[in-house]
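Of the protein chains in this complex, one is absent; all others appear in place.
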Amino acid sequence: MNASLISLEISVIGLGLVLMLADLFMPAERRKFLGYAAIAALGVLLLASFAGCGSCSLTGTAFHGAFVNDGLSLFFKRLFIIAAILVLFVAVEFSDRLTAISEYYSLIVFALAGMLFAASANDFAMLFVSIELITITFYVLVSFQRNKLASLEAGVKYLILGALSSAFMIFGIALIWGTTGQLNFTELAAVASQFADSKIFLLGVLLVLVGLGFKIAAFPFQIWAPDVYQGAPTPTTAFLAIGSKAAGFVLLMRFLFSAIPSITHSHALSTMLIIVSGITILYGNLCALPQRNLKRLLAYSSISHAGYLLLGVAALNANGQAAILYYLAGYLFTVLAAFLVIALVLRQLETEDVSGLAGLNQRSPLLAATLTIAMVSLAGIPPLAGFFGKFLLLKSVVEAAQTTGNPGYYCLLFTALVGVVISLYYYFNVVRAIYWSKEPKDVSPIEMSGAAKLTAWLCIAGIFALGLFPNAVLNFALLAVGGLK
Amino acid sequence: MSILTQIAGWPLLAALALVVVPRNYRVVIRAIAVLATFISTVLAVKMFVGYGCAVPDAEGFRFVQQIPWVESLGISYHVGVDGLNVGLVLMGAIVAFAAALCSWEIKTREKEFYILLLVMSGGILGAFASLDLFFFYFLHELALVPTFIMIGVWGRGERKNYATFQITLYLSIGALIALLGLIALYVQSGANTFDIPKLVEHLKSNPLETNAQNFIFPLLLFGFGILVSLWPFHSWAPLGYGVAPSPTAMLHAGVLKKFGLYGLIRVALPLLPEAAQTWANVIAWLCVGNILYVGWVAMRQKDLNLLIGNSSVAHMGFIFLGIASLNLIGITGAVLIMVAHGFLAALTFALNGYIYQQTGTLKMSELGGLCRKLPFIGTALLMAAMAGCGLPGFANFVGEATVFFGAWTVFPTVTVIALWGALVIGGVYMTRAIRNALHGPLPEKWSALVDASSAWRKLPYALLLLCLLVFGFVPKLLTEKINPDAGKIVTVVAAAAPAEHALVQVDVPTARAQSSEIEQ
Amino acid sequence: MKHELFPWLILFLPLISVAVITLFTLRSKMVSSLISIGAVSASFILTVLFIAANGFHPEVPGDVLNWNWLSIDQLNVDFGLKVDALSLMMTLVVTGVGGLIHIYSYGYMHDDRSLSRFFAKLSLFTFSMLGIVLANNFLMMFIFWELVGISSYLLIGFWFEKPSAGDAAKKAFITNRLGDFGFLFGILMVWGLLHSLNFSELQSGVAAGTVTLGASATIAGLLIFCGAMGKSAQFPLHVWLPDAMEGPTPVSALIHAATMVAAGVYMLCRSLFLFDHGALQVIAYIGGFTSLLAALMAMQQNDIKRIIAYSTLSQLGYMVMVVGLNGPTPAMFHLTTHAFFKALLFLSAGSVIMGMHHEQDIWQMGNLRKKMPITFWTFLIGSLALCGVPPFSGFYSKDSILAQAIDQHNYLLFGIATFVAALTTFYTFRLFFVVFLGKEKSKAAAHAHESPFVMTGPLMVLAVFSVIGGFIGITNNFESQFAHEHESLTMMQQLLEPFHKPIPMCLGLGAVAIGFFAAMSIYKDAETDPLPARLGGLSKAMANRFYFDELYEATVIRLHDFIAAVFDWIDRWILEGGCIGLIRGGTDFTGRALRLMQTGNLQTYAFLFVLGVAVLLYFVL
Partner (left out) sequence: MQVGLHHYLTVSILLFSLGLLGVIMRRNLLVIYMSLELMLNAANLALVSFSRFNDKLDGQVLVFFIITVAAAEVAVGLALIVALYRKRQSAHVEDLTSMKL
């Protein structure tokens, strides 16, 4: 076995530990720099992964195939690292509201480690452990503002429901293993087809899906999302919205397309995916319509986006899987842009109501532009990332509809369209609140640190780049999903 | 770089430039907008004049430029004009210029307004020029969204929000359905390219199977139809134009709306010829709804803008009729009306905007006798109204007459109904409008109105009128360009006559095979 | 052919003057009016020169008079001119009479503040009218047909501040549009069957029998006739013409007496070869009925212009009738003479109105013979011509019409025509006696004054033509157009022409005499109109034009408005309110309802979660 395969994970965990230790020697007022240090370190790792030196770019399996490094994992690892970097930026901006900020940083890094493992998980044990690593760190991250009741409440809700879902998942794993005797995805794939009609096996599969569905907040397991998003500290929400969702998706794809492909393409499961994705889209968008609380609004919108992403899963074809990857990449920048603005704007005023954005275009044109672009991209309007992502997803579903001729896909398509139209409203409400609301109370300009400006520009650049020059990323994504069936 | 890229590019560039201009430099902002649109107008005229001399490429397109964009999907930035869209690009550029000139009526948040206006102009010009389905849609969407925002923010009247809601709802749904149709077309064709000429070539040799065509065509028909306010999906149009600021109304009613019709002619007919023949009847009878029903509704209107809005919906009916006739005369006529109505709609909404800006109302019961105080505007409006009810000498008449001649051989009944709508109903509501708004005694309160005095103010109206007259007197300028390319489409459609079902059936498996190949 | 470009000039000079006036000289009345008058007179002179050079049947080489306007595979439309006796004669009338009226209106209108606008519109009308006359194919003719319609709309509504003027213009336009609907419909039908629009091609084709309308000939013919119905104000589309008198008097003279209303007749003659027997029959009877109806209406009108307008209607009825009786020559003959004397009458009436300071009620006038001698004489000549008293022009043309009716053995129409002749004389001299003889019936009449020379000059010229119009060879030209072999008559022969057919002549003259004496006995120095007392309800009906306007108001217009109301309601409540409102409300409601799931209670969440799991398991297993 080639241990250097996991050097990336090892170094990330190392980074987390170092951060915790450094906290001891760092005077309180300078702890901000720990954040920048972490960012820098992660940046180096990211560059390394691109430069191809070290483990990150070489492919292979470790721990008897429990841990796999391939295109897919590489794509997601880069995604996670970028997400973590941007989240850390937000966290640094947010630091004055948090005690013990450096633990916060290190927890983010540990969560990142969990995600990296998730990206490579090719075995139920690895799947379970990585998910738990993510979830448990998030329990803490969510409830990090111990002085704030909302934060604690969110933490507890996340804790209970998260534990519940992992209980279901572990039981499912038990059943799968019990029936097939396989924990490793690759080996399972070989035998899965024999158990296609074993009820117990199917039960296991479904329970595992429950666990993953909880992570990506798909209907009917979306119920936790709004409260947790609202209560958690903004950087955590951001990381929850992109990081843990993406982790859920990579595991879902591994599970469905490399562990049990034969089952996945069975009629029952594919129909279920179609229905779940459709309902998720509608639920998220409909509930967001009357929503005024900004973070809660984004929570609902993230539910609907989980639905859009599920389109790609339901399509059951390579283009669909590639579309998921592409969409997540765009979603990363969009969501982080939105939460950056929220973190900066709603920092001083207690309300998180949309009306808090009034007059933002006078207070800080850059922030206003950033949030607007984020919203427009979420709404899926050219020339931004969201449009091209949605385009790819719809295209994959149309292909599925055409190849299988399953009428369900047409219904799914129209549901998605309806969802998009509904979503236009609440997104444009936000934009309207920024530019054209009644004259706000305070028009005091918002001061932004250079780091914050940088983050904003990074997000904007990312959104536009993915909208205007999709070629490179798309090819990478197509390459990445080559291993899936 | 193709001249078309420049035509569409200048406004977008100017929009970017405006972002950095401080908002209190009103004059500069305005100047930049006007200048950019003016440049693209000049270029468009140059392009139109030089059309004859330019050498067409293999597929018969001129001023072509192609840049690969996403190879894996076969998307490329591909612009070019043939007879079908050369007139539209010219019209679009001129209307954009006129709209920019008319925007002096906007007093609040000028910077944002001009940015949106320029994005809209650039987007729609690009959409008309592009020969790649993806960019075709992409640029249209780019132009569509500013419309919503402009109506929502700068709109007039108390029904503003409702109108914004409705127009957004309708147009987004329409656009998305059309997108669905386009994607389905792309997937079905199995050519793995969004390039329209390539698709046409590919589908000529192996057309889609019948039921696939009959599934995709309605998507395109109704998707595009909603964008063009095809009856019964029209109710957004009068309302939206009623509240929209006049530059927006000019650009949307004049130019953006033609996108759907152009899409039908450019994409739906040649790529889905068989379905086109099946659905022609439906189109023909739906357009009766536009012409008669909406015409009658227009007769009821009390508000000048609503009346004009309804009449412009009614005019769409003639274009649909021309398309439905599926013969050379009809389609040529349809394209003629598209161009003519572009100028006309822009003109009428611009004039309404002037009157509204002067009087603060467009209720015809409150207006009257304006010809006395506003000789120039009044005369222009009168001429516009006359062009609107198909008076010879204006471009609309040529188009409508051509459409009638084309449709007569196919749908005599519908043609007669359309005649009634054009000559009688159109005449009735237009003359009523003139009688109520321009003729009759002038109410006391309007004694202070001022006419468009400076040549600068008169320019947009004069320009649009001039275009209407030029193409009305010398329709050959357009028909000679349209004819050959409309002919190609007609032949493609005729070739797929139901008689040749057998041939189609043979080709189905191969098409299937290719489409399944790209799945892997 | 010499001066081959003259026809283009003749056609376009007026248009150029329109452009020049509207673009440059709106400020100065003088220049504008000179330009306009100059343009039309130039056209006249050019026409004369052209005819002098080429005669009435020039050989048109190639397509010097043809410019392809539109050509899409089967649809070939030329912008082409057709010069033959018919069109050239008509051109002479339009430019000649038109020119005189232009001059006249300079005097009549010269203190109107927008005189320039007036002359621009007048020139626009001349251009369109010449277009109709010279057009060589149906679509061209239709185009100018419409343009004529619009210019008459503009001129009727010239004083647009007067609500009545605005309404009259609207009415005229829409009524004409109704006719045009049929016209274009017919054109489409002809094109669909014969695949050509060019008169010459069609005529030769029909003559050679290579193409034929077949069964639908009658329908097509009648549809085309609809156009004439509108323009020439034949029953049932006659209602607009009397209201059109809201326009300035010269306009009434030019458009609604001499030229435009005659366009219908001209068009019928131009496309006569398309009409089969059935269509012609209908046309003839409609014409006859119109002439009778209008004559009856005229008897009880009190507005000087309206009386003349109704007489115009009935004279047009004559022409249409005789066309229907397959007599294009008499029709065009009467059209020409009618142009002279009706223009004369209108202009004289205008001069009277002017002298009476814009008083139009004849019962306010009286004894104007002293005050305005020239007008008196010209009006008298006009009336005599109109009634058809020898040797005035009207006598010859009307006699030829009666003769044609006899030749066709259509005694019913002949009877009607004769009766109408009597009525015509009656109301004409009613007008004459009341206005010019008797004693003043108002202050204004006492202080009336003669008009300036710029107005009386044209009157005298027209008067001369009204006298001699009958025997200066007009018939010859039209004969040469319509009849294949014909001998050109000398002036003497023309003078004696009617005596070849004594019956119609004698009956006609008898009718005139009866009408005259009846009028004299009743209206010689009458203070008020005694007729209503004697006729009672009938006269009321006559005065109210037999309630046609009310009828249309109650039926056609109401119907349209009703349908419009219904559709508007559907649009507003079903489409917008219903569908949209439902969708919108539904979406919003579902949104609010779904949110209720988020109770915030952890227990509920857990329960829903488990429920979800259960549903999932139940669904798949």
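Order as written gives the chain letters A, B and C; numbering starts at 1 within each chain.
In the analysis below, contacts are C-beta pairs under 8 Å (C-beta built on N, C-alpha and C of every residue); 3 or more make two chains touch, one makes a residue touch a chain.
These figures come from a predicted structure and were not determined experimentally.
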Q. When the whole complex is taken into account, which chains on show are touched by the absent chain?
A. A, C
Q: Pick out which of A:Gly43, A:Gly181, A:Pro365 or A:Pro445 touches the chain that's been left out of the picture.
A: A:Gly181
(Q) Using the document's definition of touch, tell me which of A:Ile173, A:Ala192 or A:Ile263 contacts the absent chain. (A) A:Ile173
Q | Hidden partner chain, residues of subunit C it touches | A | 595-596, 598-603, 606-607, 610
(Q) Please output the residues of subunit A touching the missing chain, sorted low to high. (A) 124-125, 128-129, 132, 136, 139-140, 143, 146, 149-150, 152-157, 159-160, 163-164, 166-168, 170-171, 173-175, 177-178, 181, 183, 226-227, 230-231, 296
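Here is the rule we use: only the chains that are shown with their structure count from here on.
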Q. Does A-C or B-C have the larger number of C-beta pairs in contact?
A. B-C
Q.
Averaging over Cα atoms per chain, report the distance between subunit A and subunit B in Å.
A. 42
Q: Give, as an integer number of Å, the spacing between the C-alpha centres of subunit C and subunit A.
A: 78
Q | For subunit B paired with subunit C, centre-to-centre distance based on mean C-alpha positions, whole Å | A | 38
Q) Which residue numbers or ranges of subunit B touch two or more of the other chains? A) 165, 169
(Q) Under the stated contact criterion, what part of subunit C meets subunit B in this complex? (A) 68-75, 139, 142-144, 146-147, 150, 153, 157, 160-161, 163, 165-167, 169-170, 173-174, 177-178, 180-181, 184-185, 188, 191-192, 560-561, 563-565, 567-568, 571, 575-576, 580, 583-584
**Q.** Footprint of subunit A on subunit B - complex, ascending
**A.** 69-73, 112, 134, 138-139, 141-142, 145, 148-149, 152-153, 165, 168-169, 172-173, 176-177, 179-180, 183-184, 186-188, 515-516, 519-520
Q: Under the touch definition given earlier, write down the residues of subunit C that touch subunit A in their complex.
A: 587-588, 590-592, 594-595, 597-598, 600, 602, 605-606, 608-613, 615-617, 619-621
